[in-house]
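A single protein chain has been omitted from the complex, and every remaining protein chain is retained in its original position.
Chain lettering (A, B and C) follows the sequence in which the chains are written, and residue indices restart at 1 in each chain.
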Amino acid sequence: MSSASTTIEPSPTGPPPERHPVTPDYLNDGYGLRSWLTTHDHKRIGVLYLLSITVFFFIGGWAATMMRLQLLSPHGDLVTSETYNRLFTLHGVTMVWFFLIPSVPTVLGNFVLPMMIGARDVAFPRLNLLSWYIFVLGGIFTLYATISGGVDTGWTFYTPYSTTYANGHVIAMASGIFITGFSTIFTALNFIVTTHTMRAPGMHWFRLPLFVWSLYATSLIMVLATPVIAITLALIALERFAGVGIFDPRIGGDPLLFQHLFWFYSHPAVYIMILPGMGVVSEMITCFSRKRIFGYKFVAYSSLAIAVLGFIVWGHHMFVASQSIYAGMIFSMLSFLVSIPSAIKVFNWTATLYKGRIHFHTPMLYALGFIGLFTIGGLTGLFLATLAVDMHVHDTYFVIAHFHYIMVGGMVMAYLGGLHFWWPKISGRMYNEKLAQFSAAIIFVGFNLTFFPQFILGYLGMPRRYPYYPPQWQVFHILSTAGASVLAVGYLLPLCYLTWSFFFGRHAPPNPWHASGLEWNETSSPPIRTNFEKLPIVTREAYDYPYPIQKDA
Amino acid sequence: MIPGLADIPFFPEEAGNSAPQVDAIYWALVGISTLMTVGLFVVITCFLIRYRHTSEANRTMLRLSPTYLEVTWSTIPMIIFTGLFVWGAVVFVKANRPARNATPIYVVGQQWYWDVRHQNGRHEIGDLHVPVGQPVQLIMTSADVIHDYYIPAFRQKYDVVPGKYTSLSFTATKPGKYRILCSQYCGTDHSLMTGYLFAMRPDAYQRWLQAKDGTGTESMAETGAQLFRTFSCSGCHGENTGVHAPSLAGIYGNSVPLQGGQFVTADDQYLRDSILRASAQVVAGYKPIMPSYQGQISEEQAMQIIAYIKSLSQPPAPAASLPVPNSSTP
Amino acid sequence: MGAQKRPERSTLYWIYASLVLLLILTAIGAKLPLGAGAHDVFAFGISIAKTILIVSIFMEVRYDKGIVRAFAGAGLVWLALLFLLTFSDYLTRP
Partner (left out) sequence: MPRESASHIPEQFESRAQQEEADALGIWTFLSTEILFFGGLILSYSVYRVSYHAGFAEASQHLYFWIGTINTFILLTSSLCMALAVHSIHDGDVAKLRRYLVLTFIFGAAFLGLKLCEYYLDYREHLVPSVNFDPSHFLHPHAAELFLFLYFAMTGLHAIHMTLGLSALTYLYFRARRGDFSQEYHSPVKVVGLYWHFVDIVWVFLYPMLYLINN
């Protein structure tokens, strides 16, 4: 029954920027806490997520700061090892489950996915709100576990340490993650169904923005992997509670079984943490090159390939864990395979720059930073996939540096880039461009200073989770901590100027970047509650930018 | 207090047989990665400058199907990666396969120290003494949580897992003192679970092994024989006993028929499980009446009893192929 | 929407009768002196048969669009991956 819809051709420039102050939009559609806490609007839910994960980001960031300060000295003068162990567990748990996994999907995905496909909302708005509440509930459990003394298992919860020997509130922490898992699952379920059933007329699969493809692939992983970690953590909690269980080596339980179950989730979870970022980068690169993406289908399918292949490489976390050597070889080979679709993406982004008309706005700086850091992170992943080298660098700072290049250098850059990119839509305001460019540069420099020395440390043999270390290695730790303080400034700056701009910034035009895409051309800034006055009919391909000027061969 | 640049280590020492091989792959990977990263950055920088929005560069291009490019830049890395995989796997398998004549040394990881026992009974905590040029096999297990025996100078590590025996095989190539670290998080003092590996010339090693420091008076097998009696194992498994239990003489390394028709090799792991979780794999024709010694016999004692059972299989003990030191002085 | 294909009422009863029959077969089979392997094949073969009946008729997958079938299959395929690769470890241990 789409008779009410109308054909609107996306225009590259968009309507003029004047906006009457009392135009209804999603932000002024009802005031007060109640109107926010009972909202079904995907945009408001996105904002709720934005606020909650920001809190967790700074909690996790605080823990990281404490750890970096401790490591300034090889003798660990700041906190005891008990406290240090709790700090890195807190850092890992909050950053993985309460920041990185929800970051791009629940904030940016929730906000723009329905607009990108031309829908008024997600398929199940109430479920969407419910998943935010579940997220908050899981967060409360985690905070409770933290405040009442913390947990010292590491985010990996390896048995039998977590079930038998650990001190602290393992059950509460595991429950928090278990609960949050359902929030992830419901969000993913919503995205999958929304993408399948809610696309506007004419919006067929190969007209979807690549961000939608990457969210779809991410959602598949979330739906298929999260239940496994949920049941595994439930078993851990049960075993800890009952004093006996299936991972207990005293009755013949196998600690390796836990690792299989854990990594069956946690390796794909790495792709949950990077795939949406790749989607964001595809949007920003095309927009600020004013150019169609190079190899649309390859980039789209590579997202699905990463999602599927990401599931069959988990054993590379267990090369030296006494897994069979044959399984080790299978997993090593498959791990090399998964790098191919990632490489395809990087090459296609590079090719997209060719003959574009490149602007250096803040989101583009983040996108370029992403490509650089992700490339380094990805290539160092090959070291870890190589059996012989992993034997040396497994569980050292090399691994730490590698995955921070992916998670922080990749995902956090993409998240911040995306946040700046869609900020005019989210807030209806513009931020201070110069300040934003400055802090993007600071983050890039600070990040490399923090994590590059850790590659060297790792190859020297510095194991992870060490509050005390041999004094010869101190100089690299000092560099790293220096970098971390630069990084901290880089993260606090956007917090300040984005908050400021939300209230006092210049009003944003509907399409400040002259981007293609329904969310820019068919909605106001900020959008009205139902996004579109009338549902659009899509007649154009994705990334309908003017370049390159093509000439038949 | 600021160290000179010369004091800062940028690369770990090479002191084990696998280290040069691992480093070779490492440098190959560094080379490939640097090449790809630099290449990509140069290309991107050129594009950024040439096609910046203020530049009037020619933006007309041929309508080309991207497929050729996509196939090219997928296939070339694929070929390189396959090579790397094979190289890495070969070195890994070689590094982890114990040499036939390797000297076994027994390691039990505990929160938060390494308990090491040499065959002649010499016992050390935390540190490890090994001879240079002779293959060594660490047979390791954990009394509590998962640990990981890591020797950066050898580029080798392996997890030490409760409930099973794992092994780490190496030959030290350079005399010296090298760090041992625990690299699997194991609790509060994980970062203090360290020690030193002393790689010694064989004659010095022999002298060290023979030195009487109160611990090295009895070989592991001898202590095991005593334990065998203390825990009344001999009451059933000994010669001429009334209880129907399989004899253990000559069992080590042989195939044992199980109830249910399977066979299992009576290796260290099987013997350990049979002692500590008796009913898991019962020999065919016997009733599963042996009690479980979980919690009564420690992992160290189990290793000693196994050493004793092994010694029953190689009369006259010790076997000639093993360089067991207390048999003769070279 | 009423024209959408779906099972007849009598089909439902027939399927139910087959399910109960299969259950009786399993229960009897469990007491027969077959080998351990044969027992498992028999018991799980019947479980799979029951599942196919329930999924295709009671859950109407037989009458559904391809997309629903794909979704129904995805979970199973992923479970197979989990099993396949985990057992690639367990079954090749020394």
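Keep this in mind: contacts are C-beta pairs under 8 Å (C-beta built on N, C-alpha and C of every residue); 3 or more make two chains touch, one makes a residue touch a chain.
The structure displayed is predicted, hence computed values, not measured ones.
Enquirer: Going by the stated contact criterion, tell me the shown chains that border the hidden chain.
Expert: Taken over the complete structure, the missing chain's partners among displayed chains are A, B, C.
Enquirer: Return the single residue from A:G253, A:G295 or A:G446 that touches the missing chain.
Expert: A:G253
Enquirer: Where does chain C touch the missing chain, residue by residue?
Expert: Where chain C meets the chain not shown: residues 1-2, 6-7, 9, 12-13, 15-16, 19-20, 23, 26-27, 30, 34, 36, 39-40, 43-44, 46-47, 50-51, 54-55, 57-59, 64, 67-68, 71-72, 74-76, 78-79, 82-83, 86-87, 90-91.
Enquirer: State which residues belonging to chain B touch the missing partner chain.
Expert: 259-260, 277, 279-280, 282, 288, 292
Enquirer: Please identify, in ascending order, the residues of chain A that touch the omitted chain?
Expert: On the chain A side, contact with the omitted chain comes from 1-2, 114, 119-125, 185, 189, 192-194, 196-198, 223-228, 230-232, 235, 238, 242-246, 250-254, 257, 260-261, 530, 535.
The rule we apply is simple: only the chains that are shown with their structure count from here on.
Enquirer: From the centre of chain B, which other chain's Cα mean sits the farthest off?
Expert: Chain C.
Enquirer: Just curious, how far off is chain C from chain B if you go by their C-alpha centres, in Å?
Expert: 44
Enquirer: Which residues of chain A are in contact with two or more other chains?
Expert: Those would be 256, 325.
Enquirer: Which residues does chain B have that touch at least 2 chains other than itself?
Expert: If we look for residues of chain B contacting two or more partner chains, we find none.
Enquirer: What residues on chain C touch chain A, complex-wise?
Expert: My answer: residues 67, 74-75, 78, 81-82, 85-86, 88-90, 92-94.
Enquirer: How about chain A: which of its residues touch chain B in the complex?
Expert: So the residues of chain A in touch with chain B come to 81-82, 85, 152, 154, 156, 158, 160-161, 164-167, 249-256, 289-290, 294-295, 298, 319-322, 325, 328-329, 332-333, 336-337, 339-340, 343-344, 346-348, 350-351, 353-360, 368, 371-372, 375-376, 379-380, 382-383, 385-392, 394-396, 456, 459-461, 463-470, 472-473, 475, 547-553.
Enquirer: Help me check something: in the complex, which residues belonging to chain A touch chain C?
Expert: 196, 220, 224, 228, 256-257, 260, 264, 311-312, 314-315, 318, 323-327, 330-331
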